[in-house]
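A protein chain is absent from this complex, but the other protein chains hold their places.
Note that the chains are named A, B and C in the order they appear, and that numbering of residues resets to 1 at the start of each chain.
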Amino acid sequence: MGGSLKENTIIKKMKALVYHGPGKKSWEDKTKPAIRESTDVIVKIIKTTICGTDLHILKGDVPEVAEGRILGHEGVGVIEETGNAVTGFKKGDHVIISCITSCGKCVYCKRSMYSHCVNGGWILGHLIDGTQAEYVRIPFADNSLYHIPEGSDEEALVMLSDILPTGFECGVLNGKVQPGNTVAIVGSGPIGLAALLTAQFYSPAEIIMIDPDDNRLETAKKFGATQTINNSRENAVERVKELTGGIGVDTAIEAVGIPATFDLCQSVVAPGGVIANVGVHGKSVELHLEKLWSENITITTRLVDTVTTPMLLKTIQSKKLDSKKLITHRFPLNDIIKAYDVFEHAAKERALKVILIND
Amino acid sequence: MGGSLKENTIIKKMKALVYHGPGKKSWEDKTKPAIRESTDVIVKIIKTTICGTDLHILKGDVPEVAEGRILGHEGVGVIEETGNAVTGFKKGDHVIISCITSCGKCVYCKRSMYSHCVNGGWILGHLIDGTQAEYVRIPFADNSLYHIPEGSDEEALVMLSDILPTGFECGVLNGKVQPGNTVAIVGSGPIGLAALLTAQFYSPAEIIMIDPDDNRLETAKKFGATQTINNSRENAVERVKELTGGIGVDTAIEAVGIPATFDLCQSVVAPGGVIANVGVHGKSVELHLEKLWSENITITTRLVDTVTTPMLLKTIQSKKLDSKKLITHRFPLNDIIKAYDVFEHAAKERALKVILIND
Amino acid sequence: MGGSLKENTIIKKMKALVYHGPGKKSWEDKTKPAIRESTDVIVKIIKTTICGTDLHILKGDVPEVAEGRILGHEGVGVIEETGNAVTGFKKGDHVIISCITSCGKCVYCKRSMYSHCVNGGWILGHLIDGTQAEYVRIPFADNSLYHIPEGSDEEALVMLSDILPTGFECGVLNGKVQPGNTVAIVGSGPIGLAALLTAQFYSPAEIIMIDPDDNRLETAKKFGATQTINNSRENAVERVKELTGGIGVDTAIEAVGIPATFDLCQSVVAPGGVIANVGVHGKSVELHLEKLWSENITITTRLVDTVTTPMLLKTIQSKKLDSKKLITHRFPLNDIIKAYDVFEHAAKERALKVILIND
Partner (left out) sequence: MGGSLKENTIIKKMKALVYHGPGKKSWEDKTKPAIRESTDVIVKIIKTTICGTDLHILKGDVPEVAEGRILGHEGVGVIEETGNAVTGFKKGDHVIISCITSCGKCVYCKRSMYSHCVNGGWILGHLIDGTQAEYVRIPFADNSLYHIPEGSDEEALVMLSDILPTGFECGVLNGKVQPGNTVAIVGSGPIGLAALLTAQFYSPAEIIMIDPDDNRLETAKKFGATQTINNSRENAVERVKELTGGIGVDTAIEAVGIPATFDLCQSVVAPGGVIANVGVHGKSVELHLEKLWSENITITTRLVDTVTTPMLLKTIQSKKLDSKKLITHRFPLNDIIKAYDVFEHAAKERALKVILIND
């Protein structure tokens, strides 16, 4: 009897990456999550990754993250246990975990604005424990997980948790990228590259990638950029104007999140064009309405809704999108501290997305 | 023979309202315009009006307006003479003059973005002589004039030159007003009221009008506002939140053109909503991307394209829109200096649009 | 003890309108429904109504309806009991029952195409027992019911179960009704009138109502039709052409469901226009592609998705829509056989919607 008790205790522990306030994290033992609501499932993580947002949290930029929180909002896994009300998934199913949790019932979910779900939204690794762990509890599982088709390369599908829908929905869809159009993407980090990859679904004539890092621009070229501009050396506004017959671009995608890059977007967008903001901003920006009021432009913002995940999955399966290109490093989940170190020095390490493997 | 020469000279003179640099205007003799291009017509003005933009010009805010320029970009008239290439109009036709001149051939015109016509755009009373005169030359007449149907009330149609398409295109269409939605209009001047009138085409549940002038708010109530807020006395943000269950509005229309009112729009727009800028801004504004980056909002700007003029004409003819409500004062064209005086003191005079009649 | 058993048995009985094969129905005792799935609720009916579709079922036109089925897919009620997984509703809540049951999770629900929900769709009074009873079991209650705001006129809201969203979604939205446009609605029965009422949300210039019954056309006039055509006496095609300057209508809404009326729509739609089919068709129709292939038209079909129910509720609350106009008769629920009789002779009885009240 004592033995079985001990066994239970052992089973209920797991390893997880835990936030302990600004600058502090550790890979440590935590209680394994259990079903709380009938709509929950417990997922054993197969692969997860680190997001730029996790770095922001660790800097203390996201104060609502409590100390003791397990980080991470991306990953694929296998279902370990399901709540009574879950109908779409069963133990043993392989699933993509969406970074956005959606109840499917609230006024925002009914408008396909899952990002603002009144019962969910971005909560994983933020307001509830996340995916950088051996196990994770996923609320509203029927609406927040996606089945992995048999025979898929699961690593490629980790990119569907956040980065690809973010680049696509916030950048490409909001930016109204169209065949024959001209697009500038400011920022050639992982999220800018995700926008670059998915912008090509719509066959724009030109995609101009702007970044101060030559390595990243080289990657952008390989990923399909038709032009690159190193804005640490070149006058990006002048160069864009040259490349567009003086008119500017139909779509400018902001994929950095600072005033200077948003400003650049304002300077290169053509009359009638769109600025699609993807970057996470910590400060306000100056909007030049004294010039733009008469330019018939549109500016959009968006927290990813992940409503396009099923569609993006189809494009990966039909080989219209090679999402593995975004993966540069792989580590055992146990080495996540090392992985964070690489990701924090992404430019030096030439890192885009790092995969953590839970064997 | 000398007599007939003199007669010709007399015929070629007309009266016009002329800009003579900041703060200076006069009602004076000018040469009557003549056909220059085969696509021109000469229109004898029947009725014209004064726009807030004319006041801006007179303040010196629009430096590209040369001294000696005849002002005015609105009006109805009768065709006096047509260029050889004009096929849609003939001498004697009664016409609405659009504030936007469009060639119909350039890349912007083909995209229905007449505001940015490379051969036209807003030029009347700006880069070429305008409509506050007995006669006006209209370039690209086939694309820039609209036939007045028999039996119309021509005064009502002066509102189609600029103010109604501006309120409708820049405010209502860009603002995506929909049945059942909640709309806030910041600014209850003529342009805000034009947005108010045309927003009702789409049956929103609530239209909240915000202005510091009680008289204007009273007018807004009469014109269909469901709620009014005097933001000189009340905390407009709090009041809008109260009226919308704490959520904010689906559409916020900025109809003033200063940082404070644009800021108010940012504070009251709901997640997923639209800020449609109508106001002419002289300064940049602060855009709170640190809050709005994740709010899934859209901000639009637009110089009116006047592409909806034919549609608006149908709504007037079918009595869905009573545009005469916007007219508060009438003067003979000869008294235009007096009319300017009234319009410059619009609040005190309770003036919206003033009609100048050329008998 | 025997007594309490008897009491239980009595409680579990209720009255209901039961289909017993073509031409046969009765108001009889049935077992009161109970929760089966954790997402179910049991609703006590307050008010219900009869749909044209119920008459089709009784004619034997809908063979998948089994004998013994309780009919009815419309109504308002009060929640009696909720399944464990229901989070949006509780005992005592007053609710609108949607004619469409939606699971909220399937691929169609995620596309807002609830009509094709793989776990629901139109099942009430069709594949499962319906609302013409004292109680009804509603599956997937969180997605298939809507809260009735305090102080509402509940009778008016019965129109939100089916007829208003059907007229609006299938006719008006699919038909792309726009300000200033011209609309023809073929069929002035309840569903055509629902389209007429909701078309006015968009301020079309003309709504031409076509029907062979003068009483119904008179009602249409009262409900906002700008023109009526009695196609038993008049040549409807010629009349529409006269009324539209020979061009035809921008939107033709088919609200009958027979080849002749669909044919009429083909004859009156203008180049670039839309035919929005609302009628339930029992036979194929002849599509004149030999003429229409080059006319740039759109034809749409739709089983109502009821995605606009929340929006329509707002329009009723804000008095943009007076849905009670559609109600002509009221009966106690016990008199439903009499109510069916009236509704079956709708033309003679001048009946539109009949309300059944469960006291």
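Here is the rule we go by: a residue touches a chain if its C-beta (ideal position, glycine included) is under 8 Å from a C-beta of that chain, and two chains touch if they have at least 3 such contacts.
Bear in mind that the values here come from a model prediction, so they are computed numbers and not experimental data.
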Sole contact to the chain not displayed, among A:34, A:260 or A:311: A:311
Selected from A:34, A:66, A:205 or A:347 as touching the chain missing from the view: A:205
Chain not shown: contacting residue from B:112, B:215 or B:232: B:112
For chain A, residues in touch with the removed chain: 178-181, 200-203, 205-206, 226, 310-315, 317-318, 320-321
Residues of chain B (touch criterion as defined above) contacting the omitted chain: 38-39, 84-85, 87-88, 103-105, 107, 109-110, 112, 142-143, 307, 310
Interface residues of chain C (partner: the chain not displayed): 108, 111, 113, 115-116, 257, 262, 271-272, 277, 279-290, 292-303, 305
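As a convention for this text, only the chains that are shown with their structure count from here on.
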Shared interface numbering between chain B and chain A [over half = same, under half = different]: same
Shared interface positions of chain B, touching two or more other chains: none
